[in-house]
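Below you'll find the structure, written out as structure tokens, and then a few comments.
Every protein chain but one is kept in place in this view of the complex.
Labels run A, B and C following the written order; every chain starts at residue 1.
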């Protein structure tokens, strides 16, 4: 590759990240990827874990780095991967999250009525045009239409580079050490057998610890009560702002947001406009909205924005069974009394729903091990902990009835 | 302290940060301190070191944590520190940076014509009123009017907790491992002798490595060419936006910025307004300004904003001697030709100046050691590296003449 | 304490270990404790994990360090611990392993027919005389006859400082990162309720990861096949040397070993002699025996010593059901043929037996948690992994039938 583009990034997590080729360099400097610098990886998690300010940009680089290590390992062990395929997986992993919007998952579907994967794919097609077809194989791998299926598993599977990086990185930046994953050991144990990614049996303890770490990250971080509260408030605030805007209220918005508030992905004619608004949209648009909302006269929006900006978050209660509607009604009454507002406004300030852990999926895509006899066997053939137990919890979230914070 | 306020923060750097008392808890949740969550510690350094997204909020907690360790050590070694004094140093270190504006040092003096320390003090006085005088001793320590002078040295001195935390934290988040400081060892070696903070002689190697690490952080991070370029561009963009605004151009600004663009700290009548605008001002206001500026017709502002948002940064050249004005003129001509714009606009797009390392100050406040004979001696009485050598470099910074980035 | 005795040890694991008082300092420099410098913590594990050369001495210091952190935490949370009790637990943890012989568990019961705990106690009584009764309370705590039962739990229980240190230290020195334990987080979560050590509920994930880490250490390290082989060979070699010595063979032995080979703890008249031989006995005596045995004409002893010194270890096979005696006989025949020796010698060269994990004990001493309602509940009331599953494995261990090593 050209010397000018031999770029090394410093990374607190991995030390150094070396950019493997020119096209990767050129893609990184494209505004679509640079935009990920302004998309926080974990939404509003930093309100609970103040270190968790890392971005989708850094995650994309990190996943790319792990991919280079993995490809190197697999090639050393005799798996045939052509230069074109190698470039394709690098591109695919670099761009896999390019369709994320502000605060990542927190506002997904609310701002644009579509999955982030579909937006990623739309933007990859756009880039493929700009780069004159050089992303074609990457798109095949990303959409699992490439004949070597293990390449797709590296992008999206039980042990893909996306997951290895985000668990590692999220654990690192939140400081939740129990969520640390031995990514280097897992990668050293990977093999491809019959076009399928497997783990050598001696890596079983790394896998066990990986599954425990993942479970811990769900309960300690991804489903943390305070984070849940902040993200419910954020959704409500954005929704309320959109309503007010569509009703004609004078509310300062970025140009991108005005387009997005008025358009729908399901309306195919609006997709082009939506997409060009989307590539200019990031956390800043939303934060600026919240800050401006502090000067807004709408009670609900103001309450939500103030709570988010000054970290005066709503209370959350959890339960393994659904909350009874009469209990929720009681809460609404108390809140209305406490805030001295009309009970009818409560639907925008008291939220109920259900939260679930993403579970270790036994059906579809179980982790496969290569046992000492050389057979490929499912992880469940080993006696490990009950990592599958999906736990669902119902929540109710509402403004605090006292004036203490935290 | 009350059980409800027994708060522990996770910190990737130190593991856990325990809040030592109720008033510290209450101050942390005050909007003035919460605002520091939106002030990046290192300005635009993350454009070079993508992990460097940590905030003044996290730095304030970190410095507080080191202070609790230090006070604990000093007390164990027999230094008398009353409960009131202990609370005072905790408050003072927590609030020492409360007067920082958007992007920390990058826009200091430009947005408001005063040092951040003076703003910190102004806000502490404001908080002292709100907290009914409970910050009085803290303010004495902060302004070095407390009779125990070593307390002030812990806030502001060659080895203060501010510096120990920021070097540690900046090194951690940039991933510049060579800048790592053995804060725990230094703290273990601190003593108070004759109301003066000293280091036990056996800690001399920790001090040596600290001074080298600091020097490395200056050259690798704080004075990094790319960071310098980004911050010069940021200043120019904000300055240009202010000009345009004052000329009546239609440019979307946050409410705080409109006040700040129209007022001056040197005009005492405007200070109250400035201060209340200031406490609502953070990185978001500036980033939103830049993003909006992408839709602005002013050539210079648009060029600067686009460069900052899409990381298409100006080139920087350094020299130990000043650049000759004819050479700078030549650059201006080339840039004007390349950009096809009037040479008169070049003063806003070609920047010259001088950058200097903060040096190890031998005159005023040299590090003191307690040698094995029990004498307090200056660090310079030991033969160490030439840490004093302040190096100044002249720079010229201008738009790239090619289309490559990075 | 006296300034001279203010000693700080450097520890790769914890950074610094500070000696808390004069008597601890004096005990550390006593030959009984210094002897632990020559007792390897993990027997012959370094033949598999070359970093695992740490000693009982370092473990004793490490456990002491964790005890100082824990006592500090408990006192901060309001548990009353007198200065005398504090000193007692420090002494008890420092000395808890003083009765370990060469290679720790590997030769326990073989060299002296008694548990190491009983030898520890015997030596503590001896030290108590030398220190004029200052160990009396420590002995009460060690033997669980002190009225504050939680003090004993800190020495010997599911979450005692012994275990926290050895898991941490063994994981560190073997490099088995999956065995790393979050000792600092666990200690931060400890409380004493009703004279009982409990963990606050929010520490449950640290406990879960602790239990997984422990299980991993058992399978990856403590019950590692190669380590098992080396320790079976070591036992056989020592046993054979003792037989030869008692038969009058000319075999060079240390003075301590000659006493130990001729005496028995069950013969009370020999205990004094045994104990004074024991306090001069360490890994060196055994290693020197093995090295001298290389010049010995006895076939079995020579084969075993050569295998241990030059790392030519026997093969181990594992099975969940016992090996059939006819299969073992077949192995003996093959080995005899391969080595060209008499089949009758095989009983000393082919070993069978059973290995078991120490299990998480649900009956006796389950970990207790303090739930959010303030109730003390057993860990099993939370849904975690099946950490209890004790797994037993049968083994057969015999000389390799080829000439390859490793």
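As a working rule, contacts are C-beta pairs under 8 Å (C-beta built on N, C-alpha and C of every residue); 3 or more make two chains touch, one makes a residue touch a chain.
Keep in mind that this is a model prediction, so the values were computed, not measured.
The omitted chain makes contact with just one of the residues C:9, C:219 or C:323: C:9. Considering the full assembly, A:184 is the residue among A:184, A:201 or A:243 that touches the omitted chain. Although one chain is not drawn, the whole complex shows that of B:8, B:177, B:246 or B:330 it is B:177 that touches it.
Chain B meets the missing chain through residues 177-178, 182, 185, 205-206, 208-209, 212-213, 216, 219-220, 383-387, 389. With the whole complex as reference, residues 8, 15-16, 184-185, 188 of chain A touch the missing chain.
Residue positions on chain C in contact with the hidden chain: 4-5, 7, 9-13, 15, 25, 29, 31, 34, 37-38, 46-47, 49-51, 53-55, 57-58, 61, 172-177, 252, 254-255, 280, 284-285, 287-288, 291-292, 294-295, 309-311, 404-406, in rising order.
To be clear about the criterion, only the chains that are shown with their structure count from here on.
Here A is the chain whose Cα centre lies closest to the centre of all protein Cα atoms.
Superposition on CA atoms relates chain B and chain C by a rotation of 180 degrees, given as a multiple of 5.
Counting the residue numbers used at the interface between chain A and chain C, over half appear in both copies, so the two copies meet with largely the same residues. Residue positions 15 of chain B each touch two or more of the other chains.
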